[in-house]
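Of the protein chains in this complex, all but one are displayed in their positions.
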Amino acid sequence: MCGIIGVIDRQKQKMNGSGIKEALSLMNERGSGEGAGYAAYGIYPDFEDCYALHIFFDNLVEPKSKVDDIIQKWGRVVHQEEIPTKEQPNLKRSHVPWRYFFKPYTDLMTGSLTPDEDIVKYLVMEINSSTIEGALVFSSGKNMGVFKAAGWPEDVANFYKIDEYEGYIWLAHNRYPTNTPGWWGGAHPFNLLNWSVVHNGEITSYGTNQRYVESNGYQCTMYTDTEVVAYLFDLLGRHHELPSEIIVKAMAPPFWDEIDEMNDKERELNKAIRLTYGPALMNGPFAIVVATHDGIVGFTDRIKLRPLVVGEHGSRLYISSEEAAIRTMDPQVEDIHMPGAGEPVIGRVVT
Amino acid sequence: MSLGSVPLKYRIQIDRQQCMQCMRCVYNCSYGVFREEDDGNILIDSRKCTACHRCISMCPRDAINLSEHPVDYRSHPLWTPQAREDVINQSRSGRIVLAGMGNAKDYPIIYDRLVLDACQVTNPSIDPLREPMELRTYLGQKPSKLDIRKQENGEIKLNTKLSPNLELQTPIMIGHMSYGAISLNAQLSLAKAAAKTGTYMGTGEGGLHKDIYPYQDNVIVQVASGRFGVDINYLDRGAAIEIKIGQGAKPGIGGHLPGEKVCTDVSCTRMIPAGSDAISPAPHHDIYSIEDLAQLVRGLKEATEWKKPVFVKIAAVHNVAAVAAGIARSSADAVVIDGFRGGTGAAPKVFRDNVGIPIEAAIASVDQKLNDQGIRNKVSVIASGGIRNSADIAKSIALGADAVYIGTAALISMGCRVCGNCYRGLCPWGIATQREDLVSRLDPEVESEHVANLIKSWTLELSELMGAAGINSIESLRGNRSRLRGYMLDEGTLDVLQVKPVGA
């Protein structure tokens, strides 16, 4: 049991993190104080062309010099610094959060259509798959960042001074861990490149999904099921160039008896998706919100074992585990509704 | 009984007080254990008994008792009675020992050292009777990705064409047992059962008898090295075509149907001369290399205008994973792996008991290799060889199989008691025989129902197991090794299976 919330301003009007912090804290009953986190888009306008690599270092000696070595081989570090934090009495500082603003040398990656992204993905996989001990990349997109730690939502937010960031998309997660309590890496959101994921539930198909992404060049290193969602979105969205509603269909497809009833064209499409992306189907209870720069998408498992509520207000779209959390952020919210099982709720940036 | 004989394998005794001398045992035993004396007494020759249990199941008074190894040898851990008797047998005959059914050696059974998972608290188990549960399985090539574009008008357009796939309502299929090896009534029962349960049965390499034609949409036709019964009509009728390279019970060798089993009807179905041995050479003589396999696959597809999936069946041997990866590149749609416990009507005992590897390890390594090479989508993986129950099936799928073939289990549901004397052609259950009086004992209406019941009950159990694991679609069980744990398996095997030990 966890609590999730996501918001997008489709006009790209920015919000600071104070609202979502409050909303997330409202759902403290859903968490256990052992993990919380935030993702925000549009927060690094000064480095918008750089990949912002957020890394947990166990210390700044060996792990950092090794990370410096490998990333400087693959690109240029435009700027780096410790992520500003403020000590919180109830939060044990287990790592030093650091950020690099990084530009890959695109000519180094052969045989790729998106060499810069593949270099960053490679670095994330390389560093995280324990080749470098004491370093963990937990955020790697452009002009966005994840901030997470083991603790209650408000402590984590205050630790990272979330109030001071301005973003047009925010995701947040309040964790009740079962697998890796107290581990900062296990907190949500999970991120790869521009994809960030918050997830409530447990994926019973994890082994199958994991094998699928691993056979496509990803390495699962976080000891938890959620990271696989980020990789699936990267694989299906970036590599296979599927529209987001199709990605959701692959992960939470209609049942066969429903497909059998469809018209020829729909049936062919849905059958093709199920046959091709069977290993991407996610089973078990889940409510998920995924974000990227263009928008957010929220959806649940196909028999609706987890809650998800949607609200809209002007250019803002909210998706959360609980209506109250949305109303905390925006008391004027309108059009509250609950999407059907497996039905994607999509909020796109209007350009 | 002659001087120098080995002890009895089985002793048959009749409880004379119970016996009503109805003579059903005399009539039913095709091996000649029972003889009616002039005075109405029944004389027993236990030496002829095969433990087929036909007499026992037909005795109205439960008067017949059978005991195995009624005479002890001096016990010895190395020189088992079996080892001694084989030596005696071969020193007298100078021949190869022929044996029936699957591997009879006491290897550890990996299935029995794997345990499945169930949900508690963190996710709900699903009641398959009340919530949707999907076991529908498609066998065949899948694209590695779809080309789906959103049009200007918002419409979604699919630009990828799917290859032909077989649609199964359950991941359980009936394996290839040829007409010739088994009777027509037996094959007919299997075909009817496959049609009833929305799955498929294999013809084996003995051709397709015209009585099976009505069920051809549920039949996979096999092309083996002898090419028995293979013509364009045969290929056109099958729902899919399977090239048999090898068999788990006897990897690396061919097969032959002894001439006495080649009656007129078998001869016509196999399209071979009556009464002569039907010989399947060890290799296909148009396949001496992997690219030749691709050529036969494409030759079969070309003949059937690329409308049918083509499977390739191999025995699970040491480098099964590499072979499967080669097959995946051949245009084949599925690879069938047959483990070393696979059944057979007849195999040299030395092969049956000593060659090949267990199916559990084979599934795991094949699935892993295909995954590593990024070609898992190119073929479906069908596992067979020693699958005894729905748990074995669930474990096979969790290890990476798409579907399974059952063989021996289907025969048992029709009466077979695994006596292992199929090669003698005297099967009193009417299964592994062509003798008309014996074949007529097997009623396809009744036995197809039994086979169908077996598939139905296993399918039901599978849904319960999946539901308990919080999974409502079979594709989420496939390759989901995190839902398995190994119990008392060694580290090497766990590593091959990529399964954690219990408690981990």
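Note that the chains are named A and B in the order they appear, and that numbering of residues resets to 1 at the start of each chain.
Keep this in mind: contacts are C-beta pairs under 8 Å (C-beta built on N, C-alpha and C of every residue); 3 or more make two chains touch, one makes a residue touch a chain.
Quick note on the criterion: contacts and distances are computed from a predicted model.
Only one chain is not pictured, and the protein name UniProt records for it, out of "Glutamate synthase (NADPH) GltB3 subunit", "DNA polymerase II small subunit", "2-oxoacid:ferredoxin oxidoreductase subunit beta" or "Branched-chain amino acid ABC transporter permease", is "Glutamate synthase (NADPH) GltB3 subunit". Put simply, the missing chain touches B once the whole complex is considered.
Of B:S30, B:S183, B:T199 or B:T304, it is B:T304 that touches the chain left out of the display. Interface note for the absent chain: among B:R16, B:R35, B:K105 or B:H285, the touching residue is B:H285. Which of B:Q120, B:S276, B:S440 or B:S457 touches the hidden chain is settled by the complete complex: it is B:S276.
Within the whole complex, the absent chain has one touching residue among B:C268, B:A322 or B:A468, and that is B:C268. For subunit B, the residues touching the absent chain in the complete assembly are 86, 89-90, 93, 95-100, 225-227, 230-233, 235-236, 256, 258-259, 267-268, 270-277, 279, 281, 285-286, 295, 298-299, 302-306, 346, 348-349, 420-421, 423-424.
Going forward, only the chains that are shown with their structure count from here on.
The distance from the centre of subunit A to the centre of subunit B, each centre being the mean of the chain's C-alpha atoms, comes to 46 Å. Against subunit B, in their complex, subunit A makes its touches with residues 178, 201-202, 204-208, 210-212, 214-216, 239-240, 242-243, 245-246, 255-257, 268-269, 271-279, 281-285, 302-303, 305.
Interface of subunit B with subunit A (complex): residues 119, 122-124, 126, 131-132, 134, 136, 138, 142-146, 148, 150, 156, 158, 160, 162, 165, 367, 371-372, 374, 376-377, 398, 469-473, 475-483.
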